[in-house]
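To start, the structure under review is shown below, and the notes come after it.
In this view, the complex is presented without one of its protein chains, the others remaining in place.
Our next item is chain A:
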Amino acid sequence: MSETTATSSGSVTGAEIRLENVTKQYAGQKVAAVGDLTLTIPAGEIAMFVGPSGCGKTTSLKMINRLIEPTSGTIMIGGEDSRKRSADELRRTIGYVIQGGSLFPHMTVAKNIALVPKLLGWDDDRIKKRTDELLDLVSLDPSRYRDRYPRELSGGQQQRVGVARGLAADPPVVLMDEPFGAVDPITRQRLQDELLAIQRELRKTIVCVTHDIDEAIKMGDRILILQEGAQVAQYDTPEVVLGSPANEFVEDFVGSGSALKQLSLARVDEVGTFPQTTAKIGESSAEVIQRAQAAGHRSVVVLDERNRPVGWPWLRQLKGEKIVQSEHAPDAIDRRATLNDALDVMLVNGHGGAVVTDAGGAYFGVVDFTSVTDQMRAMQEKAHEVSNG
């Protein structure tokens, strides 16, 4: 599968990262924390580093922005040796996002995001514009959140600001260390989808450490599975890692249920979405019902002024004269969401389908249960073909 070409819309703004024979040996330890790691991460791709704890994945990540200096070996970013510049200068050109967002509690959201641009000496107007732009990008209303302090935000919102801060100075490379480790599963899934949507636009080179193989499969263009001492067990696309694990270690690590895990490989927009009748808040209900019936739809998706879905009522629920805001916004999924996530949402909402959104949370279409199951069948047949010949 060549998703990077099939679903990309932005042009690549990332830079290639190359690790050549990188070793980290701590004094007084027999075994190297990272031993002779050689790796190329192509520009504009997401590389997921996974492995058991203590395998050296975080050490490898931190060597890229020189939070840890390699004992030997070279790291090239965009063809340039990372030691050519001072460590501080280098780090200002590499986004860094860690678990929980790690926001500075004494600074407002805007100040947190503005840190690196400030260090780079941007003027105030440019910083303010950029801050608002980024808050929009991570689906936080700038006017509402700009002046809040981190403790006034939920965990998921803090993490969003953390991502915005990492992207603030538009760095070609972004490093993430267990970025979504501290939030609940539902928020995590949403944040993953958002990040994928953002990445579709920006095409940065993202290196992300995780201990969660499912996250790696979902997010990664490539997955690096590491054994102790950062020995590469396998470095390949999720499809290959799942379909033909390189050795027993990978097989164990990927775990059972790889057929189910395949669900994480297919994205909603590969299955295809259907248009659904939409309505704006404040429109006349009668007109909307007429429009839906003409199209043969039994429900309508209600959108707010920014085109984000805020309700998904059945026609019989449209009792008032005008369309009003529904009590619950539908659990929308990003169009890059996996079939796994899509099924999750469908199983609980009773519509036998799910509302799909595009970048920024704007309405995109609706995906239904039948097309998902069709896709699953097709994938299984294909997997059989591969394993039989």
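Quick note on the criterion: a contact is a pair of C-beta atoms (placed from the backbone, for glycine too) under 8 Å apart; a residue touches a chain by one contact, two chains touch by 3 or more; residues count from 1.
One rule holds in what follows: contacts and distances are computed from a predicted model.
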item: The complex's invisible chain, by UniProt name, from "Multisubunit sodium/proton antiporter, MrpB subunit", "Glutathione-dependent formaldehyde dehydrogenase", "ABC transporter permease" or "Aldehyde ferredoxin oxidoreductase"; value: "ABC transporter permease"
item: Contact residue for the chain not shown (choose from A:Leu67, A:Leu343 or A:Ala362); value: A:Leu67
item: Contact partner of the left-out chain, one of A:Phe49, A:Tyr96 or A:Tyr235; value: A:Tyr96
item: For chain A, the residues touching the chain missing from this view; value: 65, 67, 88-93, 96, 98, 102, 104-108, 115-116, 119, 149-151, 165, 175
